[in-house]
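Note that one protein chain of the assembly has been removed; the remaining protein chains are unaltered in position.
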Amino acid sequence: MAENKPPQGRIMALELAPGPLDQAMQAYFAKCEEKLGFVPNVLHAYSFDLAKLKAFVAMADDLMLAPSGLSKLEREMIAVVVSCANHCHYCLVAHGAAVRRLSADPVLAETLVANYRAAKFDRRTRTMLDFCWKLTETPWLIEEDDRQALRTAGFSERDIWDIAAVAGFFAMSNRISSATAKEPNREYYSMHR
Amino acid sequence: MAENKPPQGRIMALELAPGPLDQAMQAYFAKCEEKLGFVPNVLHAYSFDLAKLKAFVAMADDLMLAPSGLSKLEREMIAVVVSCANHCHYCLVAHGAAVRRLSADPVLAETLVANYRAAKFDRRTRTMLDFCWKLTETPWLIEEDDRQALRTAGFSERDIWDIAAVAGFFAMSNRISSATAKEPNREYYSMHR
Amino acid sequence: MAENKPPQGRIMALELAPGPLDQAMQAYFAKCEEKLGFVPNVLHAYSFDLAKLKAFVAMADDLMLAPSGLSKLEREMIAVVVSCANHCHYCLVAHGAAVRRLSADPVLAETLVANYRAAKFDRRTRTMLDFCWKLTETPWLIEEDDRQALRTAGFSERDIWDIAAVAGFFAMSNRISSATAKEPNREYYSMHR
Amino acid sequence: MAENKPPQGRIMALELAPGPLDQAMQAYFAKCEEKLGFVPNVLHAYSFDLAKLKAFVAMADDLMLAPSGLSKLEREMIAVVVSCANHCHYCLVAHGAAVRRLSADPVLAETLVANYRAAKFDRRTRTMLDFCWKLTETPWLIEEDDRQALRTAGFSERDIWDIAAVAGFFAMSNRISSATAKEPNREYYSMHR
Amino acid sequence: MAENKPPQGRIMALELAPGPLDQAMQAYFAKCEEKLGFVPNVLHAYSFDLAKLKAFVAMADDLMLAPSGLSKLEREMIAVVVSCANHCHYCLVAHGAAVRRLSADPVLAETLVANYRAAKFDRRTRTMLDFCWKLTETPWLIEEDDRQALRTAGFSERDIWDIAAVAGFFAMSNRISSATAKEPNREYYSMHR
Partner (left out) sequence: MAENKPPQGRIMALELAPGPLDQAMQAYFAKCEEKLGFVPNVLHAYSFDLAKLKAFVAMADDLMLAPSGLSKLEREMIAVVVSCANHCHYCLVAHGAAVRRLSADPVLAETLVANYRAAKFDRRTRTMLDFCWKLTETPWLIEEDDRQALRTAGFSERDIWDIAAVAGFFAMSNRISSATAKEPNREYYSMHR
């Protein structure tokens, strides 16, 4: 097992020493370094326990990168909008940067961080984000009418699943970040401006 | 690849045809049948896509079954309390049954479904559930004082992670269930009464 | 005046010694024992003061049992839905049991306890419960449109009164139960499962 | 049975024709006329059904007028504070007038209608009203600490019941008033200024 | 510089000694005395700093008195409705009196203080007040549909600005009043009854 160099400084309020990574995760961390220039702190945070790290990576990558009727940008936009409703510092900074990277549009990213309703979206995007906001704030009020609005805006059954799954994932991720006071990597703040 | 018998009737509002299971998932579904008498509808719901199913199972089982400073019952109690705050039908029914199974105490289970504050918990349990309720309703207000209350009640750094991770997982799961109008298996309602 | 045997254990957080019952209330308590097998703790709670007990019984029985365009089951469904919005332990347990008794449908009862929107109601029932939820959460927003929706769903002027009166009664009863930490009788949990 | 003269104009949004009053209620209405100069519209509203009218009067009079550790003014102050939280037009106008009558202090009454926290109350009154506000807004959060705060402020077990019962009664009454759009009698607005 | 006689008693929780007034403000205070019989405490509160006082007076008078498509009464109605949503004691008392003065209708004023939805407004007024309530409670949800509703109810672009500006001004004024516990002048309570 290779060494897992801890990042400089505390990355979250909890003191959980990183454990050894297996080859797959070593390769994964190396790829992050290569592509992003750093390993996201969310991965460092999970690295105290290899099984939890691998489960998180498997789910996150499937949701955000696997083939879907939603573009990668749409999925990152959902991440930012859910994180806005939850005032999640880590996710707004990290996924705000991802929106800038995928859209090459810093104005879009900062508008989503502030209030997605201020952006001039087409019906598809707006309906998707309205659904995510409602699902975030009052999941018990989501009903067939809400799903029907997505269908009318052009989304398939599978797309609706993906919208719900991405919004749900950030409901989780926001809470783990807030509960552990996870710090965003400093690089995120200035990337893709 | 073996066949994946769909359950009788609709299990959720979305029409997503189940795909083939690999051997591991076939074995997993078989084990559910053997232990519970049925395959939970959450698994049927995810079975339209093998990668998503496997990622969900890996994360759920790690969180709810892997070694932890939290007992399995404590983890199921968190599931019910988060689901109560979110009025999640599927999770209240399924995890209410799990609390009955693990505690052999239907009164406890129904009290958690209604309002955990009405139960006479010791400080450890109460502090844990108060943290989960706050993390569910207002994640942006969670701070060091909240973590410190958990430490004072006897929880370790790793325990705090597990509390947050389980509460976060049901923030996700509640929303996917509500967004897809997932039906609980009928067996849950009467189990372990 | 006959004796009023106190129940075993504390029935609420307040220490209020039960007073003597008059003949009418003795007969009423005896009928409860005969029909239910026990005297509901709400009656024990009020029995510290005969006038208050009698006023409560008169109003509760008129609302829940007197002739009305609403069936008894509908009135109990309102009780559960209001109590769900208020997370009232006593009322969810006691009136959940009443829904099971009147409907012979434990699935219905537990669904109402969790989230009535997950049940497949016809328009009449759904409109009635939507009205009650709104009246419970934001009474100041109830207006003619809301009443008109009830009329369109087939309710008469008198039915609307009854819906409001039952929902209002549980707004009261939930608060008195929560303020006094009233315990449901243990028998309720398993009745009519 | 004597005639029950309906008031001029609509008294609520529902059209429910007043029924005949029995002797006791005739006497009661006559006493209202004598003391107040009019019959409160809440009584007209209930008079479509004698049993409901009598149950309401019995409970309201017991709560507001029977011997209690709470003064009549304290009970009316609770009525106004609960009605403020619920923005109940009928009850704010009618019970605001009652506070003016009992306190001879229109400034107190209007301050309670606006925000009781702006009044300079002693600890007893303030603790009582804080309890009522919390019980009104979030009954599920009321716990032993809240009751203990009342005890520390000098309230007995029976007083706590009375506080809860009056606050609960207006939770009900506010909702029935809002649901039926009940109009306050015009006389209330200018009485005891 | 002329003397600025402080009012009797504390006018707010903060101790900020009034400074000297310039001629314009002396004349302004004198005019208040002449017209109202007293200087509103909001002016005394600001008089610790002449620049702040003059900026406040300039903005308030422009908004409430300058030519506008909104009548002065409409502007005062907005003040009361916003202050109702914010439970602002000072503004409800002072602007409730202004509504009585301008409308000669104490019933209207007290209804607005309680819940404007209970008044029988024409579409114009109702749409305006609904817009203000939403802008007060959830400004981030205001969108083109809300502006369009105002246009459909007959308001011009400039009118919409004025509605927003008056509602916004009381969002500010309510908060400064609450933050400083500003007392309404006693005269307001009984004026124009």
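By written order: A, B, C, D and E. Residues from 1 in each chain.
Following the convention adopted for this analysis, a residue touches a chain if its C-beta (ideal position, glycine included) is under 8 Å from a C-beta of that chain, and two chains touch if they have at least 3 such contacts.
All of these numbers come straight from a predicted model, not from anything done at the bench.
Of the options A:72, A:89 or A:151, the residue whose C-beta touches the omitted chain is A:89. Here the missing chain is touched by one residue of B:15, B:33 or B:143, and it is B:143. Among E:32, E:59, E:149 or E:191, only E:59 touches the chain left out of the display.
Contacts to the hidden chain, counted on chain B, fall at residues 140-141, 143.
For chain E, the list of residues touching the undisplayed chain reads 13-16, 48, 51-52, 54-56, 58-59, 62, 66, 86-88, 131, 135-136, 139-140, 142-144, 147, 157-158, 160-161, 163-165, 167-169, 171-176, 178-181. Considering the complete assembly, chain A touches the hidden chain via residues 84, 87-90, 92-93, 96, 106-107, 110-111, 113-115, 118, 181, 186, 189-190, 193.
FYI, only the chains that are shown with their structure count from here on.
Annotation of chain C and chain D: jointly contacted by B, E, touch as defined at the top. In terms of the distance between Cα centroids, chain D is separated most widely from A. Here the CA centre of chain A is 44 Å from the CA centre of chain C. Across the assembly, chain B contributes residues 87-88, 115, 181 that each touch 2 or more other chains.
Pairs of chains meeting the touch criterion: A-B, A-C, A-E, B-C, B-D, C-D, C-E, D-E.
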